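The following block contains the structure, expressed as structure tokens.
Complex shown without one protein chain; remaining protein chains in place.
What follows is subunit A.
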């Protein structure tokens, strides 16, 4: 291909990637080493508020930001090195917990609590998504043609539903005296509260993610199954290979690049899990790294937000994803070179 043609095709995509991915990434990276603070003053303010029957006035000293002549808050920005990272990681408290001989304490620190859950979430759902996706693909592939269309449609439904809505619907099935909780209660004849302890919420969140993502794996695997070499399969049958052996030695090796692809996508997706925390309101019990970043960014009632810590936490999340992806990327790279 001529370079000009190549550039014309790739150019717009590169431009958008720089604009929407690279540039924000650089800003976040810089912000994570910076601290933007309003310049504050302490002033005495008289506030009159309604009372019964007459108004009440109080005079207090309040901390207020200074405004410039245009009415904007005056801020200073300073380079603080790794201070924001230290505030997110809280390594001093980690060291303290270890030296006290109570390493369990580490998991009460937001970042480590989030990391623990995010990793469990990612690594537990990964084999389940691949397994369930493959199982549905094999099942559909062995169905009579007449039923395939309908089954494919039904199994794709969870994937079509907007993530937050999906999470909310599962939450409503179980919260309080939800339909499924009531059913379980009458079946097991005991009181069940799915949202009262961490592990049940965790189980629901894992279930939800597998339910939501498995159809994607299914579609990809199903497409892959159509390209399995029938001659190889036939010769395997003639050689007396059982169904399991055909799966193990013919089909799975053939699908391996697709399995790596699904794993890559799923690791990236699951590591930045967020909808589950919001959908299941699991903040009290389980949080994810992405939610932590969001929480830093959310302004409180007085308008304070922690941009620097949010940036640091976002960078740490990205570093985490890269570390998780290294083995898979190395494998793809080897295949690529070998092929």
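Everything that follows uses one rule, which is that a contact is a pair of C-beta atoms (placed from the backbone, for glycine too) under 8 Å apart; a residue touches a chain by one contact, two chains touch by 3 or more; residues count from 1.
Keep in mind that, in the parts below, contacts and distances are computed from a predicted model.
Enquirer: What protein name does the UniProt record of the undisplayed chain give, "Sulfurtransferase complex subunit TusD", "Extracellular solute-binding protein", "Sarcosine oxidase subunit gamma" or "Protein phosphatase 2C domain-containing protein"?
Expert: Per the UniProt record, that chain is "Extracellular solute-binding protein".
Enquirer: Out of A:14, A:67 or A:223, which residue would touch the omitted chain in the full complex?
Expert: In the full complex, the listed residue that touches the missing chain is A:67.
Enquirer: Where the complex has a chain not shown, which of A:49, A:162 or A:186 is the residue touching it?
Expert: Candidates A:49, A:162 or A:186; residue touching the omitted chain: A:49.
Enquirer: Since one chain isn't shown, list which residues of subunit A touch it in the complete complex.
Expert: Contact residues on subunit A toward the absent chain are 35, 37-40, 45-55, 57-58, 60-65, 67, 71, 73, 84, 87, 93, 107-108, 110, 175-176, 193-198, 281, 283-285, 295, 298-304, 306, 308-309.
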